[in-house]
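Complex shown without one protein chain; remaining protein chains in place.
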Amino acid sequence: MSVREWMVGLSAGEKHFIQGGIAQDLRADGRKRLTYRPIYVETGVIPQADGSAKVKMGATEVIASVKLDLARPNPSQPGKGKVSLFVSCSATAGPMFEGRGSEELSAELSVALQRCLLGGKSGAGAAFDPSCLSIVDGKLCWDAYIDGLVVSADGNLLDALGAAIKAALINTRVPVANVPAGASLDEDPDVDLSSQETTRIDTSGVPVIVTLTKVGRHYIVDATSEEESQMSSAVSVSINKERRICGLTKRGGAGLDPSIILDMISVASHVSEQLMNKLDSEIAAAEADEQM
Amino acid sequence: MEYVNPEGIREDGRRPLEMRHLHAEIGTVARADGSAVFEMGNTKVIAAVYGPREVQNRSQQLNDQALVRCEYSMPNFSTGDRMRKPKGDRRSTEISLVIRQTMEACILTHLMPRSQIDIFVQVLSADGGTRSACINAATLALADAGIPMRDLVTSCSAGYLNSTPLLDLSYFEDSAGGPDVTVGILPKLDKVTLLQMDARLPIDIFENVVQLATEGCKAVANYIHEVLLENTKQLEYRRGL
Amino acid sequence: MEAKPLDSPTSFVNQLVVPGDVVLDLSTMANQTIKLGGGLRQDCDSITVLKAGKLRFAKPNKYWVESSQKRYVPCVGDTVLGIVVDTRADNFLVDIKGPALAFLPVLSFEGGTRRNIPKFEVGTLLYVRLVKANTAINPELSCTDASGKAAEFGLLKDGYMFESSTGLSRMLLSSPACPVLEALGKKLSFETAVGLNGRVWVNAASPSTIVLVSNAIMNSESLSAVQQKIMVDRLLQRVQ
Amino acid sequence: MEVDRADGRTRNQLRPLACTRGTLNRAHGSATWSQGETKVLAAVFGPKAGTKKNENPEKACIEVIWKPKTGLIGKPEKEYEMILKRTLQSICLLTVNPNTTTSIIVQVVNDDGALLPCAINAACAALVDAGIPLKHLAVAICCCLADGYVTLDPCKLEEQRTKAFAYLVFPNSLVSVRRKGSLQVEIEPVEHGIITSVTRGVMPVEDYLRCLERGRAVSAKLSEFLRRSMQVQAPSDSPTAG
Amino acid sequence: MGPMNDSSDLSSEMEVDAFRRLFPLRFHERHLLESIRPDGRPLGRARDTTLAFGAVASADGSALAKIGCTTMLAAIKMEVMTPTVESPNEGCIAVEFHMPPICSPTVRPGRPAEVAPVVSKQLSDTILRQVVMTFSGMIDLKDLSLVNGKAAWMAYLDIYCLDADGALFDTALLSAVAAFCHLKFPMVSLNDDGRVVVVSGESKGGKSGKEAVNKEQRKLNLISIPFSLTCTLHNNYILADPTAEEESIMETLVTVVLDSSLQLVSFYKPGGPVLAFTSAVMVSSDLQKAII
Partner (left out) sequence: MADLRLLRMRCYWRLAVFRTGAVNAASGSAYAEIGDTKVIVSVFGPRESKKAMMYSDIGRLNCNVSYTTFATPVRGQGSDNKEFSSMLHKALEGAIILDSFPKTTVDVFALVLESGGSDLPVVISCASVALADAGIMMYDLVASVSVSCLGKNLVIDPVLEEESYQDGSLMISSMPSRDEVTQLTITGEWSTAKIHEAMMLCLDACSKLGKIMRSCLKEAALASQE
C-alpha cells in the first residue's frame, strides 16, 4: 500500500472524485467498472529468448521471457522438467524502484504469480504440464526460466504479467533434442540440438489472472495506479478455460466478509471468459505478424 | 576465426564500415518525464528520465548545480548466459558511472541548482555496443524531458579484427577479444566527451578506428535529429496547430 | 616498579610528562591558588596529566602542558582561522578543526545590524576570536575584539592558507618574534595571520614571495632558532 | 636463565621494540609499533561530532576498526575489535568532549605472534600522538606457559606450540610526586591492577597468577620504553618560555 | 558532591521506576550501599538456573538453558562428512551463535548484533580449545570418527538466544554442554557403493544391502565439563551473574571459566577500570565451586 501511496499524490478532492465515479459505474477514463483498457500484445521482442512477449495495458507495459536450459531433473519428479518464475521491476517504471526499492514489490508479484501459475506441489492446476519439458526420464530435462520485467507501471501489474507470461509461453519454441540411442546414460549424455525443428508447449490450460479491486462497495477490473491507491482490498483470481480456479491471492489490508469473496470469485470467473477471448485473439494476431 | 570473409562481408552480412539498423521511439514510458527506446541491430535499450525534482537525501545536494544520478540495469534474460548478479554488480556500476559522467558534461546543470535529475537505463536485449546504445537512449530521453543541454551526445563503438577496422561491433565480434573503442561526441560542437578502449592497438590504427567511430556517431546524430523533428511534428499535429 | 619519590613539584617543569603522571600534590601545598592550563586535570587532591608534552610553568602560578597536535581543542580567548561551512538564519557555521562546528553569530561584526549582514560564500576564510567554548555546546566566535572594534578580525581576501600543527602556530605567535618570521621580515614584505588552531595565512604582492614564506614556515617546525636563520638565508640567496 | 628459545632469547627477554609516531600526515594521530616481526600501524581520527546509533551521547564514543593483513573481517577480528574498544574506553577520559566519536583504525602490517598486545600498544601510542585526553597509558604483553615456565612475548611458532597463553594489559608505571604507595586503592595500589586479560588454553590458577607477576614486572620496562619514545618525537621548540 | 543530594530529595517524590530510568547508575549505587540488588539477590548469588533436555525433536541433541530470564536453545545435528586429509581420524564441530531479532530490542533483522560474533568466537574457543600440540578440549574429536580416512561426523552446534537479559556467554556455554550430554549418534550404515548414509529412524535397517555400522545409539563422552561465571565490577563491588541492565551500567565484565578439574580454562576481562586482580580471581573461583 505504501509504495502506491507515494506514487500517486492525490488530493482529497481527487480521491472523492474517483470513489464517486466508481459508485456510478463511470470511471475517470470513461470506462465501466468491468471493462479493460486497450490491450496490445507483441511477441518475439527478445531475440535471445526462446519465447518472449510484450503486453501493454493502457500505460502499464511489461515484458515476459522464457529461456530453456538443459538440466538434470530433481529426483523426486524424474519425468518432469523444472520451471522457475521470477519478476523484477525496472527503475524505468519509477524512481522508487531504484536500487533495492523494487525488491519488496517484485517479491510479492513473484509469489503471487507462482501461486497462480505453478499450481500445487503435486502439479495439479499448473499452467502447463511440465512433463512436456522432459527429454530423458530421470537424466535430462529442460529447465524453463520464466522472467517478468515491469517496464512502466500504471496499476494492474499482476494481470499484465499473467497475460505476458501466457503470450510468451505460446511464443516459446522448444528445440527438439534427440539423444543418440546408444549413448551411455549415466553421466550427461551429449545432445545435439542442430536440428532446426522445434515443438510448441501445450498452452491450452494456461489460466488468465483477473484482479478485482474493491473501492467502497463496488469492484472494478484493471485498476489504474490512482484507483489502486484508493482500494480497500483486492482479490486476484487465476481461472483457466474450464472456469476452474487455479490460484487466488487476497491483497490489501481491510477484512472482507466471506460472502463478498465468493461473490467476487464468481464475477471474476465471468469476466475472465471475456478477457480470455480478447487475449487469445490479440496473441494470435501478434503471432501472425511476427511470422511475416 | 573468420570475422571478415575475403569479399569483405562480415559474419552478419554487413560491410566493415556499415552500421547496424537504427530504430528509436520517444515517449514509451507514460509516467516518466522523458523516455525513449533505442535499438542498434539486436541491442535494445529503454531509458527513462525523472527530474529535475527534489533531492532525496539532503547530504548529496549541490547548492550550485543539479545532481545527476544514473542507474544502469541488465535483466538476466537479456544475454546468453543466465547467471547475472542482482543490481549491484561491478560492471553495471561502472557503466552507470560512465553514462552519468558523459550526460553530466552535456546537461546545463547550473541552470537547475539544488535539484536532482534521475536517468534510468534498462537493457532489454544485449547484442554488443550496449554502452553506446544506452548513451543514445539517454540523450533522446533527456531531449524528450525538455532538459536544457549544450548539444546531443551520440555514441558509437568500433573495433579492429582481421586487420580491418569494423564499425558498430555485434556481441559475436565484441567477444572475439579484439580492441573495442567506444566514442561519445557532441556532434554540433564537434567535441569528444567519451573515449574508452580496452585491449592493445598501435597508434596509427587507433587513430583511424577512432575516426571511423566518430563517423558512426555523426550518422547516429543525423538519425536522432530526424527522429526528434518527426516527434515535434507529431506533437504539433496533435496540438492541432 | 616504584614511582620516583620527588619532593619539589617544580622539578617537573620543562620535562616531558606522560598522561597519568601526578605532577602536583595539593595536600602538601598549603592554601595556594593554581591556574591550570590545557592538558592538566584535578583529581581529588592531585593534578594529573591528560596529554603528553612538556610541563610549563609561568611566573605566578600558571601550569600547563605544551603539546603539538593536529586537532584543536577550543578554549576561550584564542584567535583562530575558520572556514565557513554553511550559513543559517542567525549564525554562520565555521569549521575551526575542533570536535564540533563553531557558530559565528551574524551580528558579531563591528557595527553589525540585521540589515548589513555580510554575505560569506561557503569556503571563505575568516580570522576570528573564540568567545565561548565549553565542551557540551558548539563553540561561539566573534569578528570583533573585546572592545567591539573590528581590529584585524574579519574576512581574509586572497593570499594562501596552509595547515600546520598547533605547536608550530604557538611557536609563530611566541612573544619574542619567532626567528623565522624575523629573518623573512628583514628582506621581504608580506602579511601573515596565524590561527592557534593550526592554520597559517600568508599574503604578499607576488606569488613567488608567498610560496617562499609558506615553505619557510612549514620547514621551521622541527628546527632550532639558529638552524631557522640559516635555512631562511639560504632560501633568500637562491631567490635573488 | 638458561637460553631455551629458538631465537636465542632468554625467557624474560622481549623482542626488539620499535615505535614511530606521526607516520601518517592526514590522520590526526598515528603510530607504528613493532615487536620483533609483528608490526601494527594504528591511526586515530580525532573527536568528530555526533555519536553512532545506540551510543550514550553524554560520553565520547570510541570506534575501533580492525583491518587484517589479508582476507576478510571474520569473527576473530570482531572479537579483537571489541576487546580493543573496551580497553581503550577504560583508559580514555570520556567525559572531556561528550557527543563525539573518535575512530581508531588498526592495520596489521605483519603478524608474527602476540598480535593483540602489539595492536594495543600501537593504538595507545596513536592516541597519545592525537592528543586525546587519557587517564593513563596502557602497556600490553603476551605471556605463554610452556611446560611450567612462563615465557614472554612469544613469536608465532612459540605461540602455536605452547599449551596456553594469556594477553595481559597493565596501566603504565606512573611518575608521581607523591610518596610511593600513598596512592591507595582499597586493597592494592592501582599500578598492580590489570586492565584486560584474555587467556587461551587451560592452565592451573597458580600458573595464571605467576603470569600476572611476570607480566607486571616487564610492564615497567615497556612503559619506560614508551616514555623514551615520547622524547624522541617531541618537537624541540625554542628555549624561550611560552 | 553536589548532584548527589539534589537527586536524593528529587527521588523522594518521583516514583521508583522513573528514578531508575533517569539516574540508572545512582539507582544501582543506592542498592549497592545495602549490598542488595534491585531484584533482591545478594551481591554474590547467581540467578536460578533451569535446564531442559531434548527441547527440539528434529535435532540429534538439544537443550534449553535458562539463567534468570536469559534463555538459550542449543541444538546439534550430525551429518556424515569425509574427514580432512591431514587429520583422517577426526570429525569436526562447527559452532554458530545466533541472536535473532526476537531476543532483544536492540537487535534489528538483517544486521546481526555486534556482540554475537564475539560470543560465538569465545564459545568455539572454549568448546574446541584446539591448541595444536596438546589437546585439552572438552570433546576428543577422535570420538567423532567413523571409518578412518573415509567417513567422520560433522556436528553442527547452533545456539539461539531466545531472550537476552545479561550473562549471555554463561547461558550459551551451559546450553551447549547440556546439548552435548543429551546427544545421541544417529544410526549409520554402509550402502552398496561404499558411502556411509544416515539411516532414518523409522526404517530400522530394513534394506537388505545395508548393515548398520554402529549398532547401538551410543553417547558422546565428555572429558572435562567447563563452567563459566560472569561478574561485573563497580568500584570494588563484585556482582555475580549480572542482568542486562546491570551489564549496561557497570562496564567492567570478568568471565572466569573453570573446568571440572578446577583448571582455569579462561579468564576474560575486556577492559574496564583497573582492578585488584587477586581478589577477583579468588572470589569467582570459590563462587564457581558453589555452582558445580
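Residue numbering begins at 1 within each chain, and the chains themselves are lettered A, B, C, D and E in the order written.
The criterion applied here is as follows: a residue touches a chain if its C-beta (ideal position, glycine included) is under 8 Å from a C-beta of that chain, and two chains touch if they have at least 3 such contacts.
Just so it is clear, the structure is predicted and the values come from calculations on it, not from any experiment.
K.L.:
Could you list, sorted by label, every displayed chain in contact with the chain left out?
P.N.:
Per the contact definition above, the missing chain touches A, E.
K.L.:
Out of A:Thr35, A:Gln48, A:Ser131 or A:Ser269, which residue would touch the omitted chain in the full complex?
P.N.:
Answering carefully, the residue with contact to the hidden chain is A:Ser269.
K.L.:
Based on the whole complex, identify which of A:Asp25, A:Asp69, A:Glu104 or A:Asp202 touches the chain you can't see.
P.N.:
A:Glu104
K.L.:
Just to verify: which one of E:Ala46, E:Ala59, E:Val80 or E:Met250 makes contact with the chain not shown?
P.N.:
Result: among the candidates, E:Ala59 touches the missing chain.
K.L.:
Please give every residue of chain A in contact with the chain that is not shown.
P.N.:
For chain A, the residues touching the absent chain are 1-2, 6, 104, 107-108, 111, 115, 119-122, 124-125, 233, 235, 240, 244-258, 261-262, 265-266, 269.
K.L.:
State which residues belonging to chain E touch the missing partner chain.
P.N.:
Answer for chain E: residues 56-59, 62, 69, 71, 73, 75, 77, 79, 96, 98, 100-105, 109-110, 156, 158, 160, 162-165, 244 touch the chain left out.
Heads up, the rule we're going with is that only the chains that are shown with their structure count from here on.
K.L.:
What are the chains that chain B and chain C both touch?
P.N.:
Touches both chain B and chain C: nothing.
K.L.:
Name, by label, each chain that touches both members of the pair chain A and chain E.
P.N.:
Where chain A and chain E might share a partner, there is none at all.
K.L.:
If I rank C-D and A-B by number of C-beta contact pairs, which comes first?
P.N.:
Answer by contact count: C-D.
K.L.:
What's the distance between the Cα centroids of chain B and chain E, rounded to whole Å?
P.N.:
58
K.L.:
Averaging only over C-alpha atoms, locate the centres of chain A and chain D and give their separation in whole Å.
P.N.:
Taking the mean C-alpha position of each chain, the two centres sit 63 Å apart.
K.L.:
Per the centroid of Cα atoms for each chain, what is the distance between chain A and chain C, given in Å?
P.N.:
71
K.L.:
Where do chains touch, given as pairs?
P.N.:
A-B, C-D, D-E
K.L.:
Chain C touches which residues of chain D in the complex?
P.N.:
Interface residues on chain D, with respect to chain C: 28-29, 46-49, 93, 96-100, 128-137, 171-180, 183, 191, 216-217, 219-220, 226-227, 230-231, 234-242.
K.L.:
Report the residues of chain B in contact with chain A in the complex, numbered from low to high.
P.N.:
28-32, 35, 42, 44, 46-48, 50, 53, 56, 71, 73, 75-80, 82, 87, 118, 120-122, 124-125, 127
K.L.:
Which of the residues in chain C end up touching chain D in this complex?
P.N.:
Residue list for chain C touching chain D: 1-7, 9, 12, 16-25, 41, 46, 48, 50-54, 56, 58, 64, 66-71, 73, 99-101, 135-136, 165, 167-168, 170-171, 174-176, 178-179, 221-222, 224-225.
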